[in-house]
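A single protein chain has been omitted from the complex, and every remaining protein chain is retained in its original position.
Going in written order, the chains are labelled A and B, and every chain counts its residues from 1.
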Amino acid sequence: MSAPAIWSLAKSSGNSVETRERSRCSRVDNTDVALSWPRRLKKSYDVVIVGGGGHGLAAAHYLARDHGLTDVAVLEAGIIGRGNSGRNTAIVRSNYLTPEGVRLYRESMKLWRELSAALDINVFYSERGHLTLAHTEGTLRTMRWRAGVNQELGVDSELIGPSDVARLCPKLDLACGGMPILGALYHPPGAVAAHDAVVWGYARAAMRAGVEVHQNTRVQGFDVREGRVVGVQTSEGHVSANRVLCAVAGSTPRITSLLGLGTPIVVHPLQACISEPMHPWLDPIVVSASLHAYVSQDARGTLVMGAALDGYELHQPRSTFDFMEELSSAMLDLFPLLGRVRIVRQWAGMADMTPDFSPIMGPTSIDGFFLDAGWGTWGFKATPISGKTMAHTVATGTAHPLIEPFRLSRFVDYALIGEKAAASVGH
Amino acid sequence: MTFLMSSRVPPEHAPFEWIDRSRTLAFRFEGRTLQAHPGDSIASALWAAGERIFGQSLKKRRPRGVDAGMLVRDGALGAVPADDTVVTAGMDLRFLRDPFAHSLPGWVAAGTKLGPDRYYDAKNGGDLRHEYAVRQWVGLTELPTTKGAQAAKRNATDDVLVVGGGISGIAAALAACARGARVTLVEQSATLGGRAVASADGRARLLELLRETADCRTLSVRTDTTALGIYDDRFVPLLGPEGITRFRARAVVLATGRVELPAIFRNNDLPGVMTIASAERLLFRYGVRPGARVVVMDSSKSSALIANALAAAGSELSAVVETPGSVVEEALAGDDGTLAAVVIRSATVRSRVACDALVVSAGSSPNDALALGARRTREAVFEPVSRLVASGVWATGSLVGCSSVDERIADGARVAELATERSSTPSGARESVVRGPDLDAEVTPTVMARAALLECAPIVAHSEGGCFVDLDEDVELGDLEVAIAEGFDVSALLSAYTKLGRGFSQSKASHAQAARVLSEKSHGLLARAGRPLPRPPVRPVAMRFLAGRSLHPRRRTPMHAFHVGNGAELLIADDWERPAVYRRSNDRQSDVGAEVRTVRTGVGIIDVGTLGKLEIAGPDAARLLDHVYTGRFSDMSAGTCRYALLCDESGTVVDDGVAARLAADRFYVTTTTSASAVVYREMSRWALELGLEVVLTNLTGAIAAMNLAGPSSRAVLARVADDAAVVDCPYLAARETMLAGVPSRLLRVGFVGELGYELHVPADAGLRTWQRLLDAGHDADIRPIGVEAQRALRLEKGHVIVGQDTDALSSPYDVGLGWAVKMQKPSFVSRRSLAIRKARPKERALVGFVVEGQDGKDVRECHLVVDETGPVGRVTSVIQSPTLGKTIGLAFVPAGAAHPGASFTIRLDRERRTLARIAPTPFYDPEGARQRLDLAMSMVENSRWTVTRDRVDGDVAAQPGHARAEILGVHDVSRIGRYVVKGPFARAALASVGTPVPDAFFEAAPCGPWAFVARTGRTEFWLEDLGVKLDGAIAGAYVYDRQDVSLLLTGSRLPDLLAEMTATPVDPGVPRLHLTDVLRVSSMILGRPGYAVPAAQVWFDATYRMYVTNTVTAMAMELGGGWVSNDAVSALGFHFSDQSGGNHGS
Partner (left out) sequence: MKLFDCPELGERPLSEFVYGGAVRAAPSVDATDDAWAEHVFHRHGAPALRTEWWYHRPSGTWFWVTRDTASDAVAAVRSASTNRTEENAP
């Protein structure tokens, strides 16, 4: 900063518009800043990506890096990373149930471990170990099932007994308010990360490769000719496009309804909250499906806590008080010493749920329109792999082998991928 | 430098003070013992004692004092905010030391920032190690070492809730009361008044209003109470000293005032720099002089009052800086690190003025956290608050921009009247009503509100930094400028990047200043500079308050007492506690084996009371079953039963059970334990969808069920059956008969594969019947059988357990239940999907398998079936069969490999595999000869099913307690007879016996001292304690005995108990039935007026008896009451005309 300057609002309020334009222009071709924003939409792009969250920006990055496609615009209705990418609880794991799911998340975790170096940004990737507690025989059976599938596919995961649970998480009350802990699925590479950094890292990398990211640009319609998407109407004008990738999580039904494209997706709020920051006492990520609660301690020492989906459809990230009540009650069953710990803030995201708790990825019945959706409560951990595989799919026009099973048409084929038992806290 | 002269001013200078000067208390700070008055905040006590430094900031280690959002560490409470925590005797306060903050750069605690050179070094181990190192140092407090009691939560409601006890809030509350509303007024601090106390005029008006509030009967004031947030439908949880009140109002009026902005200049965080609001609080509320030599900085011509007051209180007024003409450019610290002087700069001169306090009035912003939360906007812009915030939520006072005392009072009154008026309209209409054009003029913010946003002191940057915008997170002006330059130029990104406003206090004021910086640096217009929404709760809340009393509903069958008395090991399934195995030896497996052998060779008895039990009556009953289930039931003859398989619309197996036809128009259906509620719910939905005339009743809790099984079961049953012939009924027969004088339903089914009878009796006869059978089987060595043996028995028979041997995608064809699908039926729920799935190539099959050899005992449920390609299936069930002496089980294998005799590989662990051979099921008695066992046929008439009760008193023996009954008595009245009559001819049935036939729903029509009839459904009536007989002679009227537990609650504290038991407001003075949750259990509550004390009656499913009664009793005892005897309640005039079981006398 130069010599002491006195600002007064009286001065600025007059020349506001000029100020804005100037500040925008001055940064548009300045590549060493983190985020450089284009001024206005071009008439056409090779690829338009709807949704400036982690998935969309990652896809933009891999389109440029792996496939040399840079005539790409990412259209974000609001601000990048402020949807589910900034509202999730930042847990990364691959201990799923179905082979299709395990393979996908396994590949994602390989990318996660290299992500800070690859994006040249500290995403605070921290491998804590992931404990899914079993309070009933039924859950224990499912854990054994998951452990077997995980191990067969080379994912480090095993069924452990109460004494091992106590060793890994000494503060846990094994009696657990009358629902004793019978065991747990232990997944050592389970990790947490800083979700904002992931978004900014992908955004910066994409921007530096020439991808345009437009904020406050809302998609209002599509041009479809002979069953092929050729353009997008937005709040900032019309653009033509050869291919469109839709990666909008909780807004998927709104976008697909613009195309008359049917999907099984319903949107439910998913809530979370954080405690005051504490000195580290909780290393692993702890999940209890029976109690509908999970918790991890982040890099700042705050407990990041979540629960099951809200029970009804709603397109609004509103918070409810009963969420904090139910969650606190479950948390005190698990960790009685949390009684005096204060909850500082709560929020919600919008989860796009599928009947089988697996995502929907790949081409659709509309040529040139690709879907990356149905990420419900499990999208954050897949950010790198969905970006990579969707980039491949958009660039080549055919689904990447890893995501082929997740095609939209699996439902009419009664070929669902039952991930319920592993995907959701609620189940 | 610190002035040691006492900072406490004489009382006359501190009207409306919060402290009690008559008493002092001692506390410790950094090892020093200090004095304070009761009512002091930690900050005021320290300041009064001459303490200027409360600690160092968390990231940049800056010394900070009053009004800096400082946290101090208390031995018991952990980190507490010094400015708004009341000091208590014996507190041991210390600096909140954060070793990490000075040993590492601020960025880590600040969260993630970009750039390798600055922060991230991939070469040296990358972020993993880095982050682990850092984690050892973060955080404000340790995990507490003690639990802290979970405080009870109460529900409460009023017509109007006013938030904020300032002068406009008080005026609003009084105006609403004047309109006849019941009003609650909550104030965060110790007393009402807010900032009105600053002016003589305000004080005078305040005194008048306070007098009125004192006289107002319909107003209740709660001080030291915070409204945590505005949630759906005006739900406003209140956090008070005693815990949380779950408050709901018809209308909410927000009078939360404004937040003073901190002035921004170099070293604006030095101890001694404070806002005018905080100076007023120190002086007027705590009688503490902010400083000896004070400089006042004023941007709104509003500081004259405080200046005079300070002077009057003996402070020396060193200078008054009037912006924007002149500004404070920099504050200077003395040797002790506290404020020693300020540098004042005007257009022409630059001067240094010594002082130990700088009081700044740099402008203010609305304290709108609650208002914005209520509005539910995603991203707020920085704008004035309008009077109508959201449906039923209003704002007034300085929050909406009113300035003068008179204006604030007038506005409060006007808004309160509007709010009261609108709230009387039904919730449905509310939305449209508030959009009326007539309101637009009313709700627009005042001109002053708009202007106020611009009337801020200039932000004064400095080349050496130290200009703080957010003290919680140590965010400086320079940090914002860097962030904006890096492209984080909208508020959402800016605060995520810098952590601005993410701190403990969510820095209300920092967003306003940040918005000004943003608008200057980027957007230009303040109105366009967005701001992140403040997120609830508005202040941090301890989880013990949020959790409240820990409630874990548990269900028990009537035989539970027997199970625990006979060594049963309990397992919890859903809410149920069930006997897994009755332990007789140290060897669990041999106990299970012995139970299995008992059933195979002799006779055993199994408690199957957790099964769902539904009755479907009415002309369309058969049609409904045909539609919902895959099988056909319309062609069944009365007196028989059939397997019933339930698939959803996608053709996936979701439940199974047995359907018995009791009469042409009555079916009795069992479901699996976990599915009873869902099946009942979906059946009633299908009945509506199809427009069928059926009467559905969920009898799960009302009926006890036991399975008498084994070769000797017939002999045992013969001894208790009143009708000897019934024991010879054929396989799959269903009978209504009497066992040991108890009306029973007998289903001859063979789940465990032996001759067996499933016996269903009224819940309160369950234990007695169970024991009769055990006595009768004594010389046949009968023994009770647990869940595990039962599962082994069914597996030997190859029976599938839905949910264990099926999964979320299983069709009947996958699991060998195709035979139970009757495709001939023209239409049923799952027909179309099943047709599609049947036509597809089968991918997997559920097969029986046998494992020879030692490995067998290591096979576990959900071990994988593998081939060279990897996982191809899994084991769903497996046991060491006690009967067959080998390992048997069920497994999913690829359909192609499912040939009898073929073998497949089971994966035991990472290394070991074992071979299993596919074997035909059932493994045991393949022909089923043993369960079908054709006995001499002898048809019996279906006797009409009526109920006799045995007089076992409640689980909790009632004690006398006449005194308790008047405070809060809990008395078990389950023994009183009650039943419902349902169906198209229910009215006729009532009329036929001459009872009232109420039209209005849920209103109890009295028929005697205690008895009543109430309409509880479209064609359903509840009869409590009626002497008359109603034996259902009228066709189309179905009578069901209610087996609920019922409690009579009496006494003066009843309202408090009800407020904790249920969220639905219940008035003991109104005889209305409320069907609602009580302690999370579906229940019914009735006000019982006309007695000497307030009274209410509650009914709930008998299987929750212990859980609910124990919890209610615990609550009652906390309120000074408890269990009371019949004498105690009859002394209060409670008499029950009939105690012999209503119309069902035996």
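In this text, a contact is a pair of C-beta atoms (placed from the backbone, for glycine too) under 8 Å apart; a residue touches a chain by one contact, two chains touch by 3 or more.
Predicted model only: the values in this text are computed from it and were never measured.
Every shown chain that the unseen chain touches in the whole complex is listed here: A, B. Here the missing chain is touched by one residue of A:111, A:209 or A:314, and it is A:314. Listed residues B:242, B:649, B:775 or B:843: the one in touch with the omitted chain is B:649. Checked against the full complex, the one of A:267, A:304, A:334 or A:361 touching the unshown chain is A:267.
Within the full complex, the residue among B:20, B:232 or B:843 touching the omitted chain is B:232. By the touch definition given at the top, chain A reaches the unshown chain through residues 252-254, 256-257, 262-267, 311-316, 318, 320-322, 352, 355, 411-414.
By the touch criterion stated above, the residues of chain B touching the omitted chain are 231-233, 235, 246, 248, 391, 426-428, 431, 649-650, 677, 680-681, 684-685, 687-689, 691-693, 698, 827, 832-833, 836, 1001-1002, 1016-1018, 1063-1064, 1074-1077, 1082-1084.
Criterion: only the chains that are shown with their structure count from here on.
Chain A and chain B have centres, each the mean of its CA atoms, that are 26 Å apart. By the touch criterion given at the top, residues 77-79, 108-109, 111-116, 119-120, 122, 126-128, 130-132, 134-136, 138-150, 153, 228-229, 231-232, 235, 237, 246, 324, 327, 329, 376, 378-379, 454, 456, 458-463, 465, 478, 481, 485-490, 492-493, 496-497, 504, 506, 516, 519-526, 528, 535-537, 540-544, 546-548, 550-552, 554, 571-573, 650-651, 803-804, 807-809, 833, 836-837, 840, 860-864, 866, 870-871, 874, 907, 910 of chain B touch chain A in their complex. Per the touch definition, chain A reaches chain B in the complex via residues 1-10, 12-13, 15-20, 23, 27, 33-37, 78-82, 86, 99, 116-117, 120-127, 135-138, 141-142, 144-145, 148-149, 151-153, 171, 177-179, 194, 196-197, 200-201, 204, 215, 275-281, 299-301, 316-321, 324-325, 327-329, 331-333, 336-347, 355-356, 414, 416, 418, 420-421.
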